[in-house]
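The excerpt is restricted to a subset of chains, each kept in its original location.
The letters A and B name the chains in turn, as written, and every chain counts its residues from 1.
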Amino acid sequence: MMEEILKQLQNGTLSVAEAKDQLAPYENLGFAKVDHHRKKRQGFPEIIYGEGKSAEQITAIMEAIKAKGNDILVTRMNQEKAEAVLKQHPELIYNDVAQILYWKQQTETVQKTNGYIAIVCAGTSDLRVAEEAAVTAEVLGSKVHRIYDVGVAGIHRLFDNLEEIQQATVSVVVAGMEGALPSVVGGLVSHPVIAVPTSVGYGANFGGISALLSMLNSCASGISVVNIDNGFGGAYNAVVIDRLANKE
Amino acid sequence: MMEEILKQLQNGTLSVAEAKDQLAPYENLGFAKVDHHRKKRQGFPEIIYGEGKSAEQITAIMEAIKAKGNDILVTRMNQEKAEAVLKQHPELIYNDVAQILYWKQQTETVQKTNGYIAIVCAGTSDLRVAEEAAVTAEVLGSKVHRIYDVGVAGIHRLFDNLEEIQQATVSVVVAGMEGALPSVVGGLVSHPVIAVPTSVGYGANFGGISALLSMLNSCASGISVVNIDNGFGGAYNAVVIDRLANKE
């Protein structure tokens, strides 16, 4: 790509300013530089991480993204900030379990197969992270099946839902405490497994380190791991894979 | 699948013994239970982790796998043990940088696209892990492009090879020290990035924890992580994705 831009510059097709703009396009809001190039570069527009940003900052970034005709996805968005934003932008939708605020245009991607992402979680306490993953995947354009509360302490519940998991294109497996579920799932499927450790637990759980280490040390192959409680990251990886396999 | 087997059992198509065998097939060598079911369940035959096993144990497991007509892949195999095995099985091939011993039959998979896996590494000290990834991917049937020594301290080297990385189906990015390379690559590509931290470094590197944490905390999306020095695991994940996208 760089080579082409350089050639166009040499040919006079592009000015120096245009060349610089094509290499580095973004919008400077002062406190933030909105990355309008991301959809071209990565396949999805910039996604807003809501934690640590004020409702005003989020609104400003969001409007800059929307003005370019892109979809909106804000994660880690608490009720209070969501409501502040919704007053000005009632067209947005808020999911309070997933803590996600979003706005989505019509049909972007064409499904060429029946593939879907399986979001699997171990216990009811992992729900918030599992829903962050599920809603993220749906907003980014994938089909999702939810298989919840199938942790290894009652493993027959997993086996009863095994075929639905096995037929998915990719699984996102969410678990806290000892984080054993991805190892068991990983040994039973032939597709990629994205493991998401959660901070659920207490004592020697250390805010999710126990589950994180379990997943990194899994004896099963085909498992990769994202950060603790990072349901969004788990889903994003799954969606990228789902696109490779199932979209036009 | 379970339901079908149960039905066949009910219909008399299967005996109880056959039903049990289909649900749980393996070969008991005494010190090990070789999992012949894995190829059906996961798409690849059982792979042997060489560390901590004797040349005799490895030979026995390997022969059991080969007797079923499966390919052989032994990782973490040092020179000495490899030579002991090669004496009896000269048909095997040993790669001493990757520490891999393997044997591969002819054409298994049909490539339906031009897709390949990019194996990217930061420095020359990460070579052993990068090669474990590259050889693993090749033995498991994928095409591989190697882009080595493109760490962030001289980032123009990365940019000069960027198009080759961007056109891959999936990248395996190997880095030690501060482990920044996957974040930079992750921000520049639209495909999945599997990050492999290495134990290369000293001092506050803590045997690879520094790179591992960097990768888990990456500000770029689309990155998932495997265990420290786990080149095999990085490749395995990439091959599974490569199959979804590029194989028949």
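Please note the rule applied: a contact is a pair of C-beta atoms (placed from the backbone, for glycine too) under 8 Å apart; a residue touches a chain by one contact, two chains touch by 3 or more.
It should be emphasised that the depicted structure is a prediction, and the values quoted were computed from it without experimental measurement.
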Note that 2 identical chains are shown, then give how many the whole complex contains. 8
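The criterion applied here is as follows: only the chains that are shown with their structure count from here on.
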Euclidean distance of C-alpha centroids - subunit A vs subunit B, Å: 25
In the complex formed with subunit A, which residues of subunit B make contact? 1-3, 41-44, 47, 159, 162-163, 166, 169-170, 187-192, 194, 212, 216-217, 221-228, 233, 236-237, 240-241, 244-245
